[in-house]
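The complex is shown incomplete by one protein chain, all other protein chains being positioned as in the whole.
Think of it as A and B in the order they're written, each chain with its own count starting at 1.
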Amino acid sequence: MPTKIITLTTDFGLKDPYVAEMKAVVLSISPKTKIVDITHCVEKFNIRMGAYTLAAACPYFPKGTIHMAVIDPGVGTKRKAILIQAKNSCFIGPDNGVLALAAKSQGIKHIYRIENPKFMLTRISNTFHGRDIFAPAAAYLANGISPPEFGPEISKIVTPKFAKITKTKTTLTGEIIHVDGFGNIITNLRDKDLELMGTKKTVNLKIKNTRLKLKLCKAYSEVKAQQPLAIIGSHNFLEISVNQGNAAENSQTRVGDKVTLYYL
Amino acid sequence: MPTKIITLTTDFGLKDPYVAEMKAVVLSISPKTKIVDITHCVEKFNIRMGAYTLAAACPYFPKGTIHMAVIDPGVGTKRKAILIQAKNSCFIGPDNGVLALAAKSQGIKHIYRIENPKFMLTRISNTFHGRDIFAPAAAYLANGISPPEFGPEISKIVTPKFAKITKTKTTLTGEIIHVDGFGNIITNLRDKDLELMGTKKTVNLKIKNTRLKLKLCKAYSEVKAQQPLAIIGSHNFLEISVNQGNAAENSQTRVGDKVTLYYL
Partner (left out) sequence: MPTKIITLTTDFGLKDPYVAEMKAVVLSISPKTKIVDITHCVEKFNIRMGAYTLAAACPYFPKGTIHMAVIDPGVGTKRKAILIQAKNSCFIGPDNGVLALAAKSQGIKHIYRIENPKFMLTRISNTFHGRDIFAPAAAYLANGISPPEFGPEISKIVTPKFAKITKTKTTLTGEIIHVDGFGNIITNLRDKDLELMGTKKTVNLKIKNTRLKLKLCKAYSEVKAQQPLAIIGSHNFLEISVNQGNAAENSQTRVGDKVTLYYL
């Protein structure tokens, strides 16, 4: 069996022992597994941000990767623990939406509840199912335990609400889905949506109540340092950036704000 | 020989080359070792926080793991470099208390000074024994060098002072031992200490001069969002939390503050 990869996406931060405890559990059960951190710096309890981050990273991992995501404000309640078998990967975590975006983009084949105590730690805490339930499940899955052994198949999962794009004769309206560490403002408008603009090289936008005219660039440095621009980013979304600067810092924009593109 | 795990716990932070230098030294000597970060974000020079974090994480690692901890304000002085052979793991670091809590909880079998220059880098800096002494020691140990080869056996180590719990007919008094990244306030009162409360589901506490009555929950969401609660956390300690919020943020509590439980 080739080496398996387990990825981790959490809001646990980097100063506490929690991430290491999950890795220790994985390596105790499945010593040859490679663990790759996606991030542990998701904003606390921000399921949507976790879902976005996992969905962005997961297409680049090899077939057979197991993705575990633990942003879990409902830990200890009746929210389900689930294992999603998708086309290329499996996903393990709480059924609160954090896995949904990534799993759906691959095509979901089966969903199972994780209920079999054989594949959990002996003692389950009230507050840390990442270590006690999800980490062992991921490790046993990496060891070749088949998904149906973890629990009964179910048909539905919780899905985070991302705005749909609405179209009029002159506009497309979407929203800001992420602001990255460089201050790039990432919208859910895609490269193909911009084809409506034809050959125009200026992007006409409204974000909340502010109108912007930005050069549509292929490189940040097509505008001077500290000047704003529009660019198709590395996940094919329209982004608003500042060359060698931070677009988000001096704007009032937030994730969830509406973005209107005047394409005509 | 199966793959060995070496864990790292330091106050080095994540922006400097120091952590990578230690990993490079380990992998140069012992290329097949798996390195797992516990954390590099211990507060600078905070030996007690390092000791707590290592002690929290180490029970979850497989037998045979080598734990290296470098919170080392006394680097370059006569403080000893030590190797502790405990029941399940070995511990390597400065003799200043950072290893003591974790090693004692496993049962210490032998303690050795690390003195043999054969198992150090050729050139020892004044300021970075993590790289020059501890990393090579951990790597050679992973390679199968036996503990007595590193130096003479000694019988005592420095131990950080953690408050003992004191009991009266109506109260237990302990202290706050950690505040985690979620703002959970972790006390040194344990699940079994709370058995004194009988079947009561309200926890009566005094932290410094503030009296609190908190619902003893099994899940954060048993109270409304932003409301405080008491819960037995994932290391079996009594914790004070806020559902989907941060208990520490708006309180004046600090590590070391006294906590009194009125159990009657």
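Everything below uses one rule, namely that a contact is a pair of C-beta atoms (placed from the backbone, for glycine too) under 8 Å apart; a residue touches a chain by one contact, two chains touch by 3 or more.
It should be emphasised that the depicted structure is a prediction, and the values quoted were computed from it without experimental measurement.
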Which of B:D16, B:E153 or B:D191 touches the missing chain? It is B:D16
So one chain is hidden, and I want to know which residue out of B:R48, B:H67 or B:R131 touches that hidden chain in the complete assembly. B:R131
If I consider the whole complex, including the chain that's not displayed, which of B:I5, B:A57, B:V75 or B:V259 touches that chain? B:V75
Identified contact with the non-displayed chain, of A:I38, A:A137 or A:L194: A:I38
Omitted-chain footprint on subunit A covers residues 2-3, 5, 7, 14, 34, 36-42, 53-54, 56-57, 60-62, 65, 180-182, 217-221, 231-234, 236, 239, 243-244, 246
Provide the residue numbers of subunit B that touch the chain removed from this figure. 12-21, 23-25, 27-28, 31-32, 44-45, 73-77, 125-128, 131-132
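Heads up, the rule we're going with is that only the chains that are shown with their structure count from here on.
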Rounded to a whole Å, what is the gap between the Cα centroids of subunit A and subunit B? 31
